[in-house]
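My structure is below; once you've seen it, I'll send some questions.
Removed from the display is one protein chain of the complex; every other protein chain stays in position.
Then we have subunit A:
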Amino acid sequence: MNILKVDRLRFSYGEVEVLKGIDLSIERNMVLGIIGANGSGKTTFLKNISGYLTPVSGTVSVLGKNIRDYSIKERARYIGYVPQDGVYDFEFTCYDIVMMGRMPYIKRFQSETKQDRDIVKECMKATNTWHFKERSIRHLSGGERQRVYIARALAQRPKILLMDEPVSHLDIRYQIEILSLVRDLASEGLLVIVVLHDINLASEFCDEILIMKEGQMVACGSPAKVLTRDNIMSAFSVDARIIESPVSKKPYVIPYLSIR
């Protein structure tokens, strides 16, 4: 069965059509990277998959069932969402933040059980955040904070993890650290869909890459297949040389000339 199936998905913000018919079908757990120019609809696509936005037409199905047929709470048991790093001006501890990931399983008048606490501990250990569980989320570095948010999404025990530019604000060390973690998670049985700005990071860490342009899919497939000069040109209006990375033998893109 398909873990995720997107069928002729269209979405508009008012008059502006942002997604113009996207089809996608994923049968196995992997890391799928989404790349594309600013405004190409990457984030909107993620929010349609998560069920936060309602498509104008077309469907998103998770494990064979239309996402609109799940309740908001059910949705949160299948899909975890890691937002872009933003401003955090509240004093919650990291532990409190990760415990929020158990909300899809806790009824209104219940308090958290030992099982919830165990899962939170396990997710924090997996993301290497357990040792600062009592610290305020505000007093962390960008990389630490991102790991806490990943831990929270994992505590939801999702089948699909959506990440919107999780490494854009991070330095190169944290970028590699986070994306390595993401790849480990996928290999343990999770579909990860991650929006990335850096094409070469996508090439290095993703099993497949989806290239978007103006609300449509330009190409989707393994990095070696889709990271071509033509596709880069089409999606970013930039000319590029594609070489092979001496380290990983993956494609390495060197952009060099803007067409416009």
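Going forward, a contact is a pair of C-beta atoms (placed from the backbone, for glycine too) under 8 Å apart; a residue touches a chain by one contact, two chains touch by 3 or more; residues count from 1.
In the analysis below, contacts and distances are computed from a predicted model.
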{"item": "Options \"DNA polymerase IV\", \"Mannose-1-phosphate guanyltransferase\", \"Phosphoribosylformylglycinamidine synthase subunit PurS\" or \"Iron complex transport system permease protein\": UniProt name of the undisplayed chain", "value": "\"Iron complex transport system permease protein\""}
{"item": "Full-complex contact with the absent chain, from A:76, A:195 or A:240", "value": "A:76"}
{"item": "Which of A:3, A:97 or A:154 contacts the chain that the document leaves out", "value": "A:97"}
{"item": "Missing-chain contacts mapped onto subunit A", "value": "47, 50, 52, 72-77, 79-81, 83, 86, 88-92, 96-97, 100-101, 103-104, 106, 108-109, 134, 136, 138, 152, 156"}
